[in-house]
Structures are given as C-alpha cells and as structure tokens.
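With one protein chain withheld, the remaining protein chains of the complex are depicted in position.
Note that the chains are named A and B in the order they appear, and that numbering of residues resets to 1 at the start of each chain.
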Amino acid sequence: MIVGLSCGMLASSGCTMPWWQIPELCWLLLGTVLLLGGCWGPETLRSRVAGVSAALFGLMLVLALFFWAPGGEAFGGFYRWDGLSILFKRLFLFGGFIASWMMLRSPDGPVAHRVEYVALPWFAVVAMGLMASAGDFAVLFVSLETLTITSYILVSMERDRGTSLEAGVKYLVMGGLSAAFLVYGIALLYGSCGTLRFDEMAGRLPGALAGDMGPVVRAGLLCVMVAVGFKVAAAPFQWWAPDVYQGAPVPITGFLAVASKAAGFAVLLRLLWGPFGGVRDTLAPMVAWLAAASILVGNLGALSQRNLKRLMGYSGIGHAGYLLMGVAAGSAAGVEAVVYYLAGYAVAALVVLGLLGGLVDRLGGAEMRHLNGLAKREPGLAWLMLVGLASLAGLPPLAGFLGKWMVFAAAFQAGLAWLVIVAGVGVVASLYYYLAPVRNMFFESPPPDAPPLELDLPFRTCVSILMGLAIILGIAPGPFMATIGRLLAGL
Amino acid sequence: MSPGLIHYLAVSGALFLIGLAGVIVRRNIIVVYMCLELMLAAGILAMVAFSRFLGRADGQVFVFFIITVAAAEVAVGLALIVALFRARRTTRLDELNTLRF
Partner (left out) sequence: MGETFLEWAVFWTLAAGAVASALMVVAGRSPVTCALSLACSMIFGAGLMVQMRAYFIAAIQVLVYAGAVIVLFLFIVMLMDLKAEAMRRRGGVALLAGLAVCGPLALAGWRAMAPLSGGGGPPPAPPDEVQHIGRLLFTDYVLPLEITGVLLLVAMVGAVLLCRPGGAGDQEGRP
C-alpha cells in the first residue's frame, strides 16, 4: 500500500533520476512482500523465509556491486545518488546479507521462525540507505528515526530472554536522547541558516558562524554531533553499546555492529562533507577528542570482559574511535581510510560474531570459558575465529592491519600525532583482550561432556568466505581501494 | 515591543535542560521517557519559533515530521516497557542490571 501510494505521488515531483530507480523502493517492496508472505503466504515460503531473505539480500548485493554507477539526484535534491552513498549502501546490504544468513542457523531458536525477525532488517537497510543519501535534514531525521525504531524492535525481539528486553529498553533511552539532541541541533542550525537543505546550508553556515548567530550555530553543531556520537557509540556517549550488544540476539548484534555503525559514519561523513563542509576545521578538534576518548574507553573497558558479545561491544567503541580518527583527519585520504576500515571491520566482526551465532547454542553460552578447547573439538572453526580476532586486533597481513595503518597515516598527516599515540595505546591493549579467547580455544581442555559441534556446510562456507575476504582485503587491497577512490573522487 | 525570538528560545532552552536533568535524575523508565518527550517538545518549540520569525514554512513542515516520529516512537517504546514490565515486574532503570559482567 505504501509503495502504491508513493508511486502515485512521486511521479509528479521533477527529478533528474527517475524515482523508480531508487533502490530503496525495491528493497522496501521486497521487505513488505517478505513480511506479508511470511504471515499469510504458502507454507513452503513461510518455512523458508530466512533463506529467501538471505538469497534476496545476496541478489541485491550483486546488483549493487556490479550495476551501480554514481551520478544524479532525485526528489529535487532530497535524495543524493553519489559515490559516498553507493559505497555505504553496499556495506549495508552486506551487513543485511550476513545477518540474514546467520538467522538461517539455529533453527530451534525461539525467534528463528518469526517472520518479522527476518523482514525487519530490510526496513532497517532501507532506512540506512536513505540516511546515506539524504540531501535534507528532514530526510536525515526521519530515516534515522526509522532505523532507530527498527533497531529497538530487533534488539528486544527475544522476549523470553530477559536480557534482550533490558537491552531494548537501554537502547530506547539512548535513542530518545539522541533524537532529542538531533532535533534541537537541527532547530538551532535551521534558525541560524534559514534552511534545512544540505547544499544551501553548506554555503550559509560559515557566514553564520562568523556573524551574530555564531554561538547559536556552535550550540547547534554541538547538539548534532552529540546525536551522531550516540549513534556511532563514541565515548562519552557509549554506555549503551556493551549492554545492547550483549543482550541482542547474535545476528542482530552483528547487524548493529556492522551496518548500524556504518550508517552512523555515513551520516557523519555526509554532514562533514556536506552542510558542515565550511566549518569542518572548527569541528575537527572535537571529533579528535571524541576519537581519543572512544579509543581509551573502549579498549580499556574491554580488558576485563569475559563475555564475547560484551567484549565486541566494548571493542566496537574502540573501533569507532579509530574510525573517528580518519574523520578527524579531514582529508580525502582520511575518508577513504574510513570506508576501507569499515569494510575490514565488517568482515572480521562478522567472522567472529557469525561463528559465535552458529555455535552459541552448542557451546552453551557466549562466555569465554565456553570456548575452552574449541581447537580440539573443531580445529577448523578455531582457526577461523583466530583469523577474525587477529584482523580485529590489527595484525598483518589482514584487513584490520591495513585499515589501522591507513587511518593512522591520515591522522598523522593531518598533524594529529598525539591522537596516533593514544591509538597506539589502544592497539596494545586490544592485543591482550583479543588474544584471550585464543588462549581459551587453543590451550584449555574442552569440558568432559561436550556435545559434538554440528555446523552445516552453508554456514561454514559463509564464514570461510568472510575470512577469505579479510585476508584478500589485507593482501591485495588494490582493486578495492581503486573503487573507493573512484567513487569518492567528487567528494 | 512584544516578545521576541530570544524569549521563546529561552523558554524552549529551559524546557530542554529540565528534560535533560530529568533523564539524568529520574530512575523510573516511564518518567525518563516522559522527560525525553519534554526535550523533544522543547525542540519543537524552538523550531516553530525560528520558522515563524524567519517567515518560512519549511520549519513547520519539519515539526510535522518530528511529531509523527515522536508518536510512533512512543508507541514502540511503551510497548517495550510494558513487555519488560510483564517479564520483570519492574520499571526502574537501576534494577536493570542483569547486563553487567
């Protein structure tokens, strides 16, 4: 119905890119069909809805990788179809693909058969895609809130585990605060520039900052940055992340860690290289401080964690810090490094969380002691996990190493040597906690009555491919970097 | 001279800060959520004030979206709180401490 409504009305608004070519429309259609088909469709579809969803995500990803070319805008500039949005949309699709693949696993899980569980990531990906393409604060705000609300539901979906609901409520408070700051910040910026459009604001903001309205502009920028800080889980707005990562179902943890974080950075880059472009130098020190705080809080907080999901939450804060370093550098090299880092982080985090998602039922939990002796029970899986953790820690020759290297180099060139030193401390700390599960896997003996670990072939293949990507991205980043450079050329 | 932009903004700023203080101070989830709504309402007031004093209508269109989003968010948020209350019999944030290590 919504799609039908949109078809009728959008046709009248003039656009340089036909409105029906917007991929989000197609994703929305697919999500709705999955939702309705899963509820009232034939039994054959209902029992395979997760598989269908994963296949469709894969198809969309292939289309996105091979057929998308940048250029143009729609809805009179409200929707931007440029290189930055394309890169991020690919990342979102990738996150959705892996998350729905992970949902295929654990068929006896309590929510695995819920059709909403499978369909809602589609709506989340639609919202993320629109966020990355936003050309106006109204689009940005509405799509960001759509993503937030979808995330509440996904996080708290495993109602019979109390922790899931608890995580949902914490996410709710965080989302509400973030929304309030965003609204207030947008109001102040609107008041000082007299427009909500990104392109117009880019021209007026530097003048407004220098003029009478300077303090109002500052307050507005601060509020918007706080809201984005909440979204990417940067310290000091990070307190929700470990709880939510731990409480959410594992595929959703993966989805949030990868796609939602990427969406936050898409917004940050879109703002800093869009409406805030003229005042980027004013904001750069603030981003640098956020980066330093996140690196320290995330990596030091992770040191004492014994639950692997919670560990990923804390380390996710640290990774947000490294990514913010690339943003703070303020250069094209910095942005390229951020995109590369996000891709590398996505692959490695999904290896770890994917394995965890596949095994958590058999292992009995996500605590580190549950991994004891994994190398003796399933050597292949233990090695996969090792590669994922090593890439997250930033060991060569994996993607994590190269990403950190590029981000650090960009920050150093921008004169942020102190930040690089802080990041070095973070990396050293992260070596300790990323290698702790390795000790459990390789040097502890398995529990005596351990049941056999059955992991089906498609799942193994998926994780192995992810691991392969982590290695290929690290060894031969050439083609990948060329694509990034080409797509970000006009930034 | 009638009340100017700054006066309306001052009221809105006061509401925002009172709401923020409430989010920090209060421990009942429902009351915290009300304080969040107060912050949003403060944002709406500021937006309307700017829109009217600039003489542009697009600010009011944006407010329309804020109100819609807030209503939807409250529906989902309260559903979540009710589900939590059924499972745990509590609405206090400081009793939500299962997720510690």
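Simple rule for what comes next: contacts are C-beta pairs under 8 Å (C-beta built on N, C-alpha and C of every residue); 3 or more make two chains touch, one makes a residue touch a chain.
Owing to the predicted nature of the structure, the values given are computational and were not obtained by experimental measurement.
S.K.: Which positions on chain B touch the chain that was left off?
M.R.: 1-11, 13-15, 17-22, 24-28, 30-31, 33-35, 37-38, 41, 44-45, 48-49, 51-53, 55, 57-58, 60-61, 63-65, 67-76, 78-83, 85-87, 91
S.K.: Given the full complex, what residues of chain A touch the hidden partner chain?
M.R.: Looking at chain A, the ones touching the missing chain are residues 2, 5-6, 9-10, 12-13, 28, 32, 35, 74-76, 78-79, 110, 114, 116, 120, 123, 126-127, 130, 136, 138-139, 141-143, 145-146, 149-150, 152-153, 156-157, 159-162, 165, 212-216, 218-219.
As a convention for this text, only the chains that are shown with their structure count from here on.
S.K.: Averaged over CA atoms, how far is the centre of chain A from the centre of chain B? Could you give it in whole Å?
M.R.: Chain A and chain B have C-alpha centres separated by 26 Å.
S.K.: Under the definition above, what is the set of chain A residues touching chain B in their complex?
M.R.: 137-138, 141-142, 145, 148-149, 152-153, 156, 159, 162-163, 165-170, 172-173, 175-177, 179-181, 183-184, 186-188, 190-191, 194-196, 242-243, 246-247, 304-307, 310
S.K.: What part of chain B is in contact with chain A in the complex they form?
M.R.: So the residues of chain B in touch with chain A come to 5, 9, 16, 19-20, 23, 29, 32-33, 36, 39-40, 42-44, 46-47, 49-51, 53-54, 56, 58-59, 61-62, 65-66, 69-70, 72-73, 76-77, 80-81, 83-84, 87-88, 93, 96, 98-99, 101.
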